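Next up is a structure, given as structure tokens.
A protein chain is absent from this complex, but the other protein chains hold their places.
Moving on, here comes subunit A:
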Amino acid sequence: MEEQSRNVWIKQDDPKLVSSRHKDIFEDILEDRRHSSDVGWCLRTRDVPTYKNNKTRTIGQIKEHVLASDRVKYAVEQVCMESGLPTDEVWGQTKEILEEMSHNLKLGAIRGFAVFLVKVLKALFKRIYVNEEGIQKVRAMIKEYPILLTPSHRSYFDFLLMSFVFYHYDLPLPVIAAAMDFMGMKFFGWLLRNSGAFYIRRSFGDDQLYWAVFTEYVQTQICNSDHPLEFYVEGTRSRTAKSYCPKFGMLSASLEPYFKAHIPDIMVIPVSISYDKILEEKLYAYELLGVPKPKESTSALFKARNILSEDFGNVHIHFGDPLSIREYSVGKVDRSIHNLAPRYIASLSAQETDLLKSLAYDIVLLHLKHMVISPWSLTAAVMVQNKEGISMRQLVREVEWLKRHALNLGAYIDWPGNESSDTVVRSTLQLHKNIVAINKEDVIELISMDVPSHVSEDQLMQSAAQHLMLSIYRNQLMHIFVRVAMVSLTINACTQDTLPLDDLYNKYVFLEHLLNRDFIFHPEHTKLDFEHSLLTLTHNCGVVIKDDCILIKSSTNKYTTFFSQMFEPFLLGYWIMCRCLLSSHIDVHGKPKAKPPKVITKEAQMLSARLLREGAIKHLEVLSLDILSNGLHALHHMNAVSKEKRDGQAYMYPNAIVLTNVCEQLEKFLDVPQIPMTSILVESKTVVINAKL
């Protein structure tokens, strides 16, 4: 008889061995594709689940339905009445709108596209991880209720990956609400349309006819659940790897059929897509500095083929639990309010609109919750605060420290358990060798970027672009720390010995208002968020509370300092925006000059550049138009900036008293450079005297 091993039931007797195909809750779906025929995979028969009340329809029938619908008929009548145009002409317009909009999902085209796509994906990514359990839930739900897929949006690859995953798991392919920009692309425009993309205009405010066709087109597909419907709640691709504030239009159009009781429920599935390395990183960096994005064209995409030789690491796709709109709205809305008018006429109630806003925020917060944080994000966060370079030993120590706190705050970090921290950090540095390099002394430094021809030779912009690329990755974990940082910032800025909790909360609220565009805060959770953050800080980070007061001396420590410093660039950016607005505040007619937001942002950027050149400030990030523009909009929401419409365009002007107040409050959180009372107006180069208030 053979000698039995220690544990016969263990196949691989090596505790260090970790499967990379199955990693925690994730499964790599590229693995199979690397070992069997792609063509066979693309041509195989797919056994797809369908919605229980679905009636099979062709694309033509969907269009017929839209044109015959009460809603569209009603809109056409209204338009005829208001515009005096002949009915035929309005119907002609209606059909044009519909043709422009509709997708043309064809399995044939998809299969062809899939062969191409899978090869690209294999070339770009090491692994594509999907949480299989999430997929099983989607599969079960598809049969029961209509499905809305709401992925996060940080790369063009998001919707390709979504369709790929659905194709892989034999799920019905989603139809995707895409912005018009894509339609202009010759071949890809066509291909995407045939793969299920339908095109909607970015804004169509008052166009009644467009609104009717769009609403009916979307809603009929939801009610019959011809396909799962996919769209981005953030509205557009995030250039900063942070989530954008949600938009509500598409969400409310899609969920209206539930409120109007056309269907029993709708399942919203938030999907978080995390990239180790974002394909558009360089493009984004320049865009944030104000170099315009190249118009999407086929040739640009082909040029992008150069990147096929690069390695973009792993992608993690997390399908969240299906969120039932029925359960979400229990006790919050009264659907019977729609009983007294035909369902195609009346709009949603205020209750319902509020609910949708809250839901939109929850979806984005769920995205964030299930984002997979890569070791590189941690590394980037440390690097941002050590731009001059940091030794490998120090870096690893800092990354480990940050990792521990991120985990304590609920982050999911993709950290292999069987590797040493040193190995992990080194391999992540290797993946991002276009941004950082290890020199001979084992010190890690930023690499200066090779400059594209259309960027000015300005040294400042060059290093800024390089720095912004790094900050994009740091941004991936900012949402984890933002709340504790808001408390930390207040503690660190406090000049007294003790700080009453009420004051702390007031400051927290102030900071939340300011940061509200750069980070996602649920509008109804301020108090709760505050309390949780305070708890975290007292449990883990040495913050001391006595008699409902913070003891400042013992509470100002490495933790609060690090967290505060993480967010300094944002506050500094806002401060620059404030100063820029204040400097232009006097006008001959007694009212500050109103300017389009873009112009104001650009001016603020010039002020940032000046301050940087003068060495008054160090954070290159304040050159980011995104931060400055978010600051401007936050100020608008705080009533420090007013908005008016001129020629249908938004114009903004400061509200000096409120703005000065905000600015003064901001200065308490920051070491700001002294800007002389007399400052040079960046635009006109004329000297003005700042108002004394």
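Rule of thumb we're sticking to: contacts are C-beta pairs under 8 Å (C-beta built on N, C-alpha and C of every residue); 3 or more make two chains touch, one makes a residue touch a chain; residues count from 1.
By definition in this document, contacts and distances are computed from a predicted model.
Student: So which of "Alkylglycerone-phosphate synthase", "NAD(P)H-quinone oxidoreductase subunit H, chloroplastic", "Chromatin modification-related protein" or "PRELI/MSF1 domain-containing protein" is the UniProt name of the chain that got left out?
Tutor: According to UniProt, the chain not displayed is called "Alkylglycerone-phosphate synthase".
Student: Considering the whole complex, which of A:339, A:459, A:496 or A:639 touches the chain not shown?
Tutor: Considering all chains, including the one not shown, the answer is A:339.
Student: Would you mind spotting which of A:68, A:140, A:261 or A:447 touches the chain that isn't drawn?
Tutor: From the options A:68, A:140, A:261 or A:447, the contact with the absent chain belongs to A:261.
Student: Touching the absent chain: which residues on subunit A qualify?
Tutor: 53, 261-265, 334-336, 338-339, 342-343
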